[in-house]
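Here it is, the structure in full.
All protein chains of the complex are present and in place, except for one that has been dropped.
After this line comes subunit A, so read on.
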Amino acid sequence: MPTDFRRVKKELQECAKDEALTGVSARLKNEDDLTQLEGKIKGPQGTSYEGGVFKVDIEIPDSYPFEPPKMKFSTKIWHPNVSSQTGAICLDILKDKWSPALTLKTALLSLQALLSAPEPTDPQDAQVAEQYLKEREKFEQTAAFWTSSYASESSSDEIVERLCGMGFGKDQVLEALDATDGDENAALEKLLG
């Protein structure tokens, strides 16, 4: 069964519409491959993940949407339902509770909800889950530390300032950032190229 690429394209458009509102986004890793995507989840406010942006590796299987997209965190994260080593996720809708009425956006939103409300009784990482249950304060500290170490993204203003500081004009910088989806390194390459 060939992948329903029309649906994937539609989902990406749908996702882009309210990115700022939902705090989740998805984009293709490269233009002409609709099976490899990268999702981004903003850490929910009021949690130890606040201020972090967590990247999610998304692979669209051949039989999508009849099978769930394969997702795993590529940003290191300290969470009972995510492997602290591999980023593997334990979430029922990404396994046997998948329904084709779910989308990349709803799946990413579910992941965001999982960040707000971990389920330590159904852990992916036993060590983290144990800490979550027994030493809550230490857990929050570790999670916050991991967030600031691995998931903090400079705000766009900071990036613009940094690039302008290298001697590029502001319009030029904004244009480059716009073309590279705000990726600082890619923008710099573009400016230099």
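In this text, a contact is a pair of C-beta atoms (placed from the backbone, for glycine too) under 8 Å apart; a residue touches a chain by one contact, two chains touch by 3 or more; residues count from 1.
In this section, contacts and distances are computed from a predicted model.
As stated in its UniProt record, the chain not included in the shown complex is "RING finger protein 44", which appears among "Replication factor C subunit 3", "RING finger protein 44", "RNA polymerase II holoenzyme cyclin-like subunit" or "non-specific serine/threonine protein kinase". Only one of the listed residues, A:4, A:19, A:38 or A:140, touches the absent chain: A:4. Interface note for the absent chain: among A:53, A:88 or A:186, the touching residue is A:88. Here one chain is not drawn; of A:113, A:126 or A:166, the residue touching it is A:126.
Contacts to the hidden chain, counted on subunit A, fall at residues 1, 4, 6-7, 10-11, 14, 65-66, 83-88, 90, 95-96, 99-101, 103, 123-127.
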